[in-house]
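Presented below is the structure to which this report refers.
The other protein chains are all here in position, but one chain of the complex has been omitted.
Letters are used for the chains, namely A and B, taken in the order the chains are written, and counting of residues starts over at 1 for each.
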Amino acid sequence: MSLKQCEGSRAVAEAVALCRPEVICAYPISPQTHIVEALGEMVKSGELQPCEFINVESEFAAMSVAIGASAAGARAYTATASQGLLFMVEAVYNAAGLGLPIVMTVANRAIGAPINIWNDHSDSMSQRDCGWIQLFAETNQEALDLHIQAFRLGEELSLPVMVCMDGFILTHAYERVDMPTQEQVDAFLPPFVPRQVLDPDEPVSIGAMVGPEAFTEVRYLAHAKQMQALELIPQQAAEFRKIFARDSGGLVRPYRCEDAETIVVALGSVLGTIKDVVDEMRAEGHRIGVLGVVSFRPFPLAAVRDALQAARRVVVLEKSLAVGIGGIVSTDVRMALSGLPLPTRTVIAGLGGRAITKASLHKLLRQAQQDELEQLTFLDLDGKLIERHLLREKQMRRSGPLAENILRDVGVVAARIA
Amino acid sequence: MFQVRIHGRGGQGVVSGAEMLSIAAFLQGNYAQAFPSFGSERTGAPVVAFCRIADREIRLREPVMQPDALIIQDPTLLHQVDVFGGLQQDGYVLINTSRSFEALGIGEIATGRRAERLCTVPASELALQHVGRPLPNAALLGGFAALSGMIDLASVAAAVREKFSGKVADGNIAAATAAYDFVQRKMQEAAHVAQAM
Partner (left out) sequence: MPFQPVKFYQTGTFTVGNRLLEPEVRSVQANMQRTNSLNSGHRACQGCGEALGARYAIDAAMNASNRQLIAANATGCLEVFSTPYPETSWQIPWLHSLFGNTAAVATGIAAAMRAKGRRDVRVIAQGGDGGTTDIGFGCLSGMFERNDDVLYICYDNEAYMNTGVQRSSATPPAARTATTMPVGPEPGNVFGQGKNLPQIAMAHNIPYVATATVADLHDLEYKVKKAIGIRGAKYIHIYVPCPLGWGAASHDTIKLARLVKESGLFPVYEAEHGVVTSVSRIRKRVPVEDYLRLQRRFAHLFGKVPAVATIARIQAMADQNIRKFGLLEEGTHS
């Protein structure tokens, strides 16, 4: 292993290269581009071979090329974000349905309109039911580790795996990572032996139509495989620890949850900021902890229930919004807690790159400790802007484009730091 | 934890500056985290990048709002952007200019601050001289090493070599060294003046 200070995208690219992918499909979309660019350089230089690097014409094609490559027995990888993930959705579902263990990085970014290049989890969350395994990284170290685990997990189950890492916040952050050696990765990740493969010597038909007589069974098996993943993910994390001597992956990660009255549930890089806040509040005597969910699909109902059931209240802080109801993660957390008298609050935070600051979290969690949080809270919501816009809509029919109006009300943003 | 905020314009290497700073800190055994403000990356647009340095893992992901140090790559931003926002009272300020704080019209910033932590250095000129292009980021890191002592010049040079190679790296290291010397000389002069007073 070697310690290095590098960009998250670079770290992920090097980890992916250590997994010996045979086909990589690339289509540019921020904030994922640095990953495939770095992989492209490695293919060009011969550092990564044999590997085919395909520049495709769309994300839909990227996933489709990965589907063809994986069905032909090649280890296939691609990366995307935001609109790119949405553009490939039909193929995303198809890859899962066909049982092809493609690994894809999603550099989490908001979905427009209004167009927004910054981080939140709306993109991955939109695909929570597509049949892929979804793992969320807290740090760049974990992002690179999860990719190594993703290939093994996916190939063992014949399921595709999405490694979700916060766009910009992780992908563009320089931080310390411990880069494994090729020997370590080879010891952890065996060569890809597909369950089904397009082989002229043993022809099979893949992707046949299935009618009502068996479709339920096929879908059930997809679910059953994800349930198997619930068993496999902790096992693989333990094996990973043996070879790489660090904890990465797993289903959930509790932090200072023992004796905690309030437990915050969150995914991804915001866990770091929350941990800092938890430490500070603990120092003041607050009994508070945080539970990181690494595996969002499959959702570890039992592990989440175990980690939370002794608490007095749960705050789910999520970077996505199910418009019309509220939280997405919190719905799943509530299901994990069903039957327990444990109030669960939803906090929508960090949408479209809105910084989640320690100051805001302190205020929020103190309110939570006092049981003053509403069922659904939008962190740092600017109520005045909203009132002004609603008034505008009330006053005139042709009130104009929403985004432009709001921005005009906000004023100059270039002069702001955060 | 020591937090640095770098202000500049797109195309001036603001983000690479923060990244090199983090590499230099890492090479000295620290934990470091560098990240851009993820705004528009258009040439000429105001850009902010951040760097945190600590002796333990850095988990915090919020932007740097109370910096311990400011590096300002483009003095034309001084009256456009709230560059001094949140600056710690005893914070460091390094501005890329050949003019003084007073001449820049920001003399009041020095009020109540530690004079030996405020400095200007003509980094673009030094870069032009040594690299052939007015890209001030490496030179400013050399100056920042002299001003703050948070990193040493050798680490800055090593960080430059991770980002650039060959002549470009040599030129940037020469510019950083020149800026380091410049800032050191200026600080010694200032110390003299302070002693004489």
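Going forward, contacts are C-beta pairs under 8 Å (C-beta built on N, C-alpha and C of every residue); 3 or more make two chains touch, one makes a residue touch a chain.
In this text, all values refer to a predicted model and were calculated from it rather than measured experimentally.
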{"item": "Visible chains in contact with the missing one", "value": "A"}
{"item": "Given A:Met209, A:Ala283 or A:Met396, the one touching the chain that is not displayed", "value": "A:Met209"}
{"item": "Candidates A:Leu18, A:Ala71 or A:Val177 - the one touching the absent chain", "value": "A:Ala71"}
{"item": "Omitted-chain contact residue, chosen from A:Ala61, A:Val106, A:Ala311 or A:Ala349", "value": "A:Ala61"}
{"item": "Positions on subunit A contacted by the hidden chain, ascending", "value": "22-23, 25, 50-52, 54-58, 60-61, 63-74, 76, 90-91, 94, 98, 197-200, 202-211, 214"}
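Keep in mind that, in the parts below, only the chains that are shown with their structure count from here on.
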{"item": "Distance between the centres, which are taken as Cα means, of subunit B and subunit A, whole angstrom", "value": "34"}
{"item": "Contact set on subunit A toward subunit B in their complex", "value": "4-5, 7, 31, 117-119, 139, 168-169, 172-176, 269-273, 275-276, 353, 355-358, 414-418"}
{"item": "Of subunit B, residues touching subunit A in the complex", "value": "5, 15, 18-19, 22-23, 26-27, 31-39, 45-46, 48, 58-65, 80-82, 85-86"}
